[in-house]
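The complex appears here without one of its protein chains, the remainder shown in place.
Let's look at chain A:
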Amino acid sequence: MSFVEYGDTIKDGDTAIVFLGHESMFPVKVQHGTVTQTKYGVIRHSTDLIGKKYGSKVTCSKGGWVFILHPTPELWTMNLPHRTQILYSTDISIITMMLELKPGSIVCESGTGSGSLSHALIRTVAPTGHLYTVEFHQQRAEKAREEFREHGVEHLVTVTNQDVCKNGFGVSNIADAVFLDIPSPWEAIGHAKSALKAEGGRICSFSPCIEQVQRTCLAMEECGFTEINTLEILLRVYNVRTISLQIPDLGKAAEDNSSTGFDSSNPSNQGSPCTNLQQGAVQFKSSVPLKEMVGHTGYLTFATKS
């Protein structure tokens, strides 16, 4: 397994995703002799995991079962240990497309944070591209390096521990794209420009506050960036449910059964608990939005270096 290549069977040292059921999963480091506790019981790595195919069902000691999934950057984003607020796949998707990233691209990123976006970028630029990521917090930088090693992608990424606003990305004139997710991105625009290749490089800045966006757009304009464009993207998820709506009792005329005009002869259910006669229900499949949805992550500002 690797975050940039699919493998078929689970091996010692792999990072695998244990899937328990609806939106419930966690990552696990596969190791001979280790056991993992789940609410369905124990999973013994040596017998239950190593050598099995990814996508297999594993029965735990208490009888319940789980699925073992091959890691992807998207699954990693949903399950990684948060050291900072992270970017989710919705934003990551549009960033990847708007920065025109593809195999072979050279990308610069700051800050590395918890590595959510980093993993996705590495996946996209592999096998011939490279990610230069800058993180000013020393422990986070070190943890990121460790994770990239464990996930088999260290050859595709360079983590630098410095302040991008003061010292830039550590490279010049080679990047196809630059991504900024820092408190004061306008201070790094100049450095971003010098890291980017001579013509046609793309830049993206992610900021939660509109005031930050305004300052950043101004800085971009002053630095000669063109095609400056700000947008935001939000995800709406639906649950698929069979809904049953009762037909109201509008009373009954003396002999007439169907005075309502509503076709209540629709598939009504056998065990209607309603005590009144002649009350059925109509069933239908519906896509029900979640009770609460993410209302804002941040504004994304893109531009081109001319």
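To be clear about the criterion, a contact is a pair of C-beta atoms (placed from the backbone, for glycine too) under 8 Å apart; a residue touches a chain by one contact, two chains touch by 3 or more; residues count from 1.
As a working rule, contacts and distances are computed from a predicted model.
Set against the options "Cytochrome c oxidase assembly protein COX11, mitochondrial", "tRNA (adenine(58)-N(1))-methyltransferase non-catalytic subunit TRM6", "F-BOX/TPR REPEAT PROTEIN POF3" or "TATA-box binding protein associated factor, RNA polymerase I subunit A", the UniProt name belonging to the omitted chain is "tRNA (adenine(58)-N(1))-methyltransferase non-catalytic subunit TRM6".
Set against the missing chain, the residues A:49, A:86, A:106 or A:120 yield one that touches it, A:120. Of the options A:42, A:234 or A:253, the residue whose C-beta touches the omitted chain is A:234.
Among A:28, A:60, A:92 or A:188, the one in contact with the hidden chain is A:92.
From the set A:11, A:102 or A:149, the residue in touch with the chain omitted from the display is A:102, counting the whole complex. Residue A:70 is the one among A:45, A:70 or A:130 that touches the chain missing from this view. Within chain A, the residues in touch with the undisplayed chain are 4-6, 8, 19, 21-23, 53-57, 67-70, 72-74, 89-90, 92-94, 96-98, 100, 102-104, 120, 123-124, 126-128, 199-200, 210, 213-214, 217-218, 228-244, 269-273, 281, 283, 285-287, 299, 301, 304, 306.
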